[in-house]
Structures are given as C-alpha cells and as structure tokens.
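Incomplete set of chains, arranged as in the complex.
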C-alpha cells in the first residue's frame, strides 16, 4: 500500500504531519510504515511534541551547528548560487533522516507518548514537499 | 511478527542489545528486521564492537559536540527545566537513529563482523526504555 503526501512549508521549522499520516493507515492494520522524503534540502524527524521550546531550541542549535553560507565560518563553501540557505540545507539533510520506519499495530503507529512525526524544512522560501509512504 | 523489548539504562552510554534481539529471531527466518525506539531522549545505533575505546571516544566526542545546557556555550537553550541533560538529549536523538533496519537471512541479522546493535542512552538518571521490533 503506497501513496504520496504533499505538504506546504513556509520557512525553516517543523511541521507536525502525524495526524495526516495516521488518517491514511487503515483501521486494524498490522505492519511497518515507511516515510521517505523526496528532497535533499528538508528532512523527516521524530521529536518531542509537548513543549514548543524543544522545537525552538532545536532550530536555534541547528542554525549554530550549520550556519548560513554567508556566515564567515562557512566561507569555504562553493555551492552558494541558490542562496545562503541552500548548501546548509543539504548538510542538514545529510545528518537528519531522509526516511522513517514505524511499526504499526491495530491500525496505529507505535509512537511513544512524547513522539510526533515532523517534516523539517531547511529552506527559507515557501515550498511544496512530497513524502512517499509505504505500508506493508 | 512484532514485539516490544524493555531495557534498563543507567546513565549516558551504549548498551549492547544484539544478543537479546538475535534470540527473538526464529531459526531460518528470512526478511527485514526493524527496531524502533519509543523515546525522544535516547537512540539506537550500530557501532564498532571490538575496542571499548571506540565507545569511550564516541561519548567524549558527543559530549563536546552537544554539551549540557548549563555549559556557557549552550546558554541560548530554553528547555532546561528538567535538567541540563534534557534538551541535549533531544538534540542527540535528532542526529542519531530512532530506528534501525537490518536484513535477516537464515535466521541471522546480516551485521558485519565489527557491527553490534546498541541502545544509546542520553539521560543521566536510570531509565526503562522500550524498543518496538518488527520482522517480516
């Protein structure tokens, strides 16, 4: 069972896509869900869903870990023609997940209490993003 | 075929869970094993299993890469109410695997010679951790 989800993003940050994914899983389904993002400048991520400061801190940390390419610390980067957010987005996409696998039981993803599924946008401008889903 | 493993952890570090997982796989099984950790402050990891210094170095490196939130370098973090190890644990859980997929042949995981499967605890206090397993 496969489908493709499309999501709009509006700048760097996390979009909770848990409910949309959950609604696609048939009642009583047993198996393994795979989500795969068809892009190289955004990611999928399972993260804490309770305190908004966690997402804020994650973004703040990631921006310090991998600054924009117009930051003096990143002056060695060459792939800069598409903007200062472009090459850093590829680097973030290298260290964060391109796919997620979640066991499904009785029609529900076996997420922990504090886990939600996020699309993590790394680019500055609004985008349309495709997530391929597979359940078997 | 699904189950849930429970492991006790006792502070930051790697627990080798290879043998427990291997014992659950039926003799002669063919397929794909998925492990999924149901938490946002610990990880799963496949790492080198021969020299204990590798694990020691990995922990030392990770603690420098993502220091506790009471380190002056991390003073911009806001999610600090649950202790200086909490937000860094979420950050470590973002860059290290939440799930692992390992092909299984003739009832054995197709791990390389130097690979073992670890639960990687990031929190300071003892915890009980759940790993959902799926084999098909």
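Labels A and B are assigned to the chains in the order they are written; within every chain, residues are numbered from 1.
The working rule: contacts are C-beta pairs under 8 Å (C-beta built on N, C-alpha and C of every residue); 3 or more make two chains touch, one makes a residue touch a chain.
Keep in mind it's a predicted model, so treat the numbers as computed, not measured.
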{"item": "Complete complex - number of sequence copies, 2 represented", "value": "3"}
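The criterion applied here is as follows: only the chains that are shown with their structure count from here on.
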{"item": "Residues on chain A engaged by chain B in the complex (per definition of touch)", "value": "30-32, 45-48, 51, 53-54, 56-58, 60-61, 64, 95-97, 100-103, 105, 110-112, 114-115, 136"}
{"item": "Chain A-facing residues of chain B, complex", "value": "2, 4, 34, 36-41, 66, 76-79, 87, 90-91, 93-95, 97-99, 101, 130, 132-134, 136"}
